[in-house]
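Written out below as structure tokens is the structure these notes cover.
All protein chains of the complex are present and in place, except for one that has been dropped.
So that you can tell them apart, the chains are marked A, B and C in the order they are listed, and the count of residues begins at 1 in each.
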Amino acid sequence: MIKLAAPAPPEAVESIAAIGRFASARGWVPATSGNFSCRIDARTIAITRSGVDKGDLGAADIAALDLDGTLPPGLSAETPLHVARYRADRGVGAIVHVHTVAATVLSRMHLADGVIAMAGFEMQKALQGVTTHLGEVALPIFANAQDTDELAARIEARLGAAPAVPAYLLAGHGLYAWGQTMSDARRHLEGIEFLLTCALEERRLGR
Amino acid sequence: MIKLAAPAPPEAVESIAAIGRFASARGWVPATSGNFSCRIDARTIAITRSGVDKGDLGAADIAALDLDGTLPPGLSAETPLHVARYRADRGVGAIVHVHTVAATVLSRMHLADGVIAMAGFEMQKALQGVTTHLGEVALPIFANAQDTDELAARIEARLGAAPAVPAYLLAGHGLYAWGQTMSDARRHLEGIEFLLTCALEERRLGR
Amino acid sequence: MIKLAAPAPPEAVESIAAIGRFASARGWVPATSGNFSCRIDARTIAITRSGVDKGDLGAADIAALDLDGTLPPGLSAETPLHVARYRADRGVGAIVHVHTVAATVLSRMHLADGVIAMAGFEMQKALQGVTTHLGEVALPIFANAQDTDELAARIEARLGAAPAVPAYLLAGHGLYAWGQTMSDARRHLEGIEFLLTCALEERRLGR
Partner (left out) sequence: MIKLAAPAPPEAVESIAAIGRFASARGWVPATSGNFSCRIDARTIAITRSGVDKGDLGAADIAALDLDGTLPPGLSAETPLHVARYRADRGVGAIVHVHTVAATVLSRMHLADGVIAMAGFEMQKALQGVTTHLGEVALPIFANAQDTDELAARIEARLGAAPAVPAYLLAGHGLYAWGQTMSDARRHLEGIEFLLTCALEERRLGR
């Protein structure tokens, strides 16, 4: 049974509050959207509650959560997407989810493809393990769903044990990214969002 | 007779000044445009005066107003649009009005339709009572007018007792949104503006 | 003979420094571009020097200038455009000049027309004396030139004694706006820039 382990440690609260302020300043978490989490230990994470402004998070807005239990009330409906990622990969230390215009529009445009591929950008090297612009970043796209347990299972089944790209899109919804640390997750978030913005611009130009 | 009940309570002033700072930082109230109000009690509201920078509001810029009287001088010409909404629905606690590029351009583009419809966006859930992305948000569009008494009557006649969406567009003018609290009104404002920005982007792409 | 009347009064310095900070925060004065001035009295103005960051102006960056003399060194090459406006209209109390993308691109696109016309926008009411969205704002466009004395004469000859719109564009260069006070000039600047941004967006959409 998952229990709400209150409260989250101060360093987890500050790490999550900082990424929330960053994302809010960029306009990436409008209307109390988005959610953020980080790993506390092998079986516990800290995660944002639902319905709060992510640009102004405090200790009361962030809950500690047992990865092996059932979900307590008050958390985001998307908590299962976080939990599934942490369970699938012990190397995941932080997960960020934002709603950007580029992620939303491109994920709708390319949903039938199941992926958006980007190649030839130096920014691809922002992703852990990528050392050249010559490869291709293939960002998976999943159909959105309100049953997030089912959605999480569908996502993890496709991602498998070693996802090539530390991020995915939910169609018409937004971007998930992760990393070993919050710094890694933020770098992946910024890098992917930059790539998507360039890709969107190229589609505006009809290229 | 509507009297100017001076001054507005400090908590109403702060609530309105805060949303003004937020909207100004986003560039949504250029050239002293926009106006904001909140309910004080069943028959009284606080509302911004005309011609002031909405990013730097103080007590002198916000008036208390009796909903059952006539309008005092110095208020925005759009005050009747606020008053009509508060009168039509006792559940409305706050109303926000901004001028954004997306709202202005899309409202001109779709005026003949009388509505802009958006579907399949997770952000639709920012609107009170919406629990899935699968439905459609049909945002009403009204022709702009300088006779705001007539305009208010026209708007309320169409909105009816229970508007499906807590917002509307004035063509070539801007966006009105409301909610039970100022937090709700702001969430609706941010959510609708995000949806409009995505809709505009999709039209840029010819989709 | 125009003499450099040093220094400008503190209230003129603060007024100009404040509009400089505002324009810089919006990204409207890149690369030390833009210049700002205000009237001190019937025959004297305060104006920014050349080559300084307009987001960080101090007293040393702003000179007092006699409108009836010749120009001292160190001022912007565009100072004659300011001087000519103040001389032509005793009601002009402040002039602002910025470089925005919308002003630059649209002024190139419509140079052959000599004007860009905008109609049906509520924001037109940001301009002094405009009371309805039903009219048309016809913003003059002039070919750019490095001989700013000749350019100023050409501009004033066309504007005449009572310009309908308190602003003009220099093709491929930027926007000039003015008003009775600095607040009026800023409102005109923000209003025109918003209208131009909408006009540009409509051209992106092929409308």
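In the analysis below, contacts are C-beta pairs under 8 Å (C-beta built on N, C-alpha and C of every residue); 3 or more make two chains touch, one makes a residue touch a chain.
Keep in mind it's a predicted model, so treat the numbers as computed, not measured.
The chain we do not see here touches A, C in the full complex. The hidden chain makes contact, of the residues C:47, C:64 or C:200, with C:200.
Contact with the omitted chain, checked across C:43, C:108 or C:154, is made by C:108.
Taking the complete complex into account, residues 27, 30-33, 99, 101, 104-105, 108-109, 144, 146, 170-174, 200, 203-204 of subunit C touch the chain not shown.
Where subunit A meets the missing chain, the touching residues are 26, 120-123, 126, 131-134, 187-188, 190-191, 193-194, 197-198, 201-202, 204-205, 207.
To be clear about the criterion, only the chains that are shown with their structure count from here on.
Arrangement of the chains shown, judged by which pairs touch: a linear chain-to-chain path with two open ends. A turn of 90° superposes the CA atoms of subunit B on those of subunit C, with the angle given to the nearest 5. One simple way to say how far apart two chains are is to compare their mean CA positions; for subunit B and subunit C this gives 32 Å. Subunit A and subunit C have Cα centroids lying 45 Å from one another. Annotation for subunit C: no residues touch two or more other chains.
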